[in-house]
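Note that this complex is displayed minus one protein chain, with the remaining chains in position.
Right after this comes chain A.
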Amino acid sequence: MEKIIEISNLTKTYRKRKSREVIQAVNDVDFNVYKGEILGLLGPNGAGKTTTIKLICGLLYPDSSEIKIKGIPNTDSRLESLQYISAVLEGNRNLYWRLTVRENLEYFAGNRGRSRKEVKEEIDKLLQMFRLKDKENELVNRLSRGMQQKLAIAVAMLANTEVMLLDEPTLCLDVQTGLEVREILKSIVSNYQRTIIISSHDMDVIQDICDRTVIINQGTVVIDQRVDELIKLFEVRSYRLTLTEPLSLDQQKAISTRFPTNEYVEDQAYSYLTVQLEKSEDIYQIFQVLQLNRTPIDSIDRKAIRFDEVFLKIIQGDHQYAMD
């Protein structure tokens, strides 16, 4: 697969204005982005997602190393590398509020050296695709937040670049508009052969539209993996046993020493034990404990794990197996 963006040993520190305190926003980050994929940059608040995106967009200079965009270093040949990149940045300030929908599209295309005539048909198409046709002559400050976000994405689309970066594109959108934006992004990748990098802390969005995810925490990459594999990895290790008799205290203690993260609940009819296994053989250890009292097992299920749980576990440091 063709590498479109290459990032290696990327580091960026900020200095606080008054105290001169150093903030390590991005620390030795490595990852590549391949042609035609949707890559999800995931991480909690302050993880360094926006900083990484701005570094890729050439809006920030890294402290060390460089980012290559189609082989072009984006610090030394900044303007040249920008030909391949467009972005919708965080928040809703990507547009001119005193211009109309169509004027915004025309103006930003003009800033990339394209004439109004040249982009007219493309704009019509985009307005159709983003369902903004009936708003084309409306001033941007009269649009809803969702429409503004869609327009910002349309503006980025009109730049016709191979790579599009979106920083938290579904933040502040209602459920329906959020879904609409997701559908649009998916169709962009399949119909226009674009490469998309999207940052979010909404796991659902990432799980739904991304092929691969790079998870950043405190400025470093903790995971770089295909989304489906990542989920599988954690799924395999999470088991739920339904028991028809409760565990004795000794049994509970034995389980807890071996599996500190286990969850055990009892109700009238059943007891439920959920454990995370590091290796699948570890299940025998549980059987050993159950055998002590010949506790009857009703069923063993592989627990379906949601992506947000995976994410939390990774952020809390439980990722040693996912990395390889």
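Criterion: a contact is a pair of C-beta atoms (placed from the backbone, for glycine too) under 8 Å apart; a residue touches a chain by one contact, two chains touch by 3 or more; residues count from 1.
The definition used in the following text is that contacts and distances are computed from a predicted model.
J.: I want to check something: the complex is missing a chain, and I'd like its UniProt protein name from "Alpha-ketoacid dehydrogenase subunit beta", "ABC-2 type transporter transmembrane domain-containing protein", "Lipid-transfer protein" or "DMSO reductase, iron-sulfur subunit".
T.: The chain we cannot see is, by its UniProt record, "ABC-2 type transporter transmembrane domain-containing protein".
J.: Which candidate, A:Gln83, A:Gln225 or A:Asn262, sits in contact with the chain we can't see?
T.: The missing chain is touched by A:Gln83.
J.: Thinking of the whole complex, not just what is shown, which of A:Glu66, A:Glu106, A:Asp208 or A:Asp224 touches the missing chain?
T.: Only one of A:Glu66, A:Glu106, A:Asp208 or A:Asp224 touches the chain omitted from view, namely A:Glu106.
J.: Considering the whole complex, which of A:Arg114, A:Lys186 or A:Arg258 touches the chain not shown?
T.: Once the missing chain is taken into account, the touching residue is A:Arg114.
J.: Which candidate, A:Leu10, A:Leu41 or A:Leu95, sits in contact with the chain we can't see?
T.: Spelled out, the listed residue whose C-beta touches the missing chain is A:Leu95.
J.: Under the stated touch rule, tell me which residues of chain A contact the chain that is not displayed.
T.: Given the touch definition above, chain A has residues 14-15, 51, 54, 57-61, 79-80, 82-83, 85-87, 89, 91, 93-99, 103, 106-116, 118 touching the missing chain.
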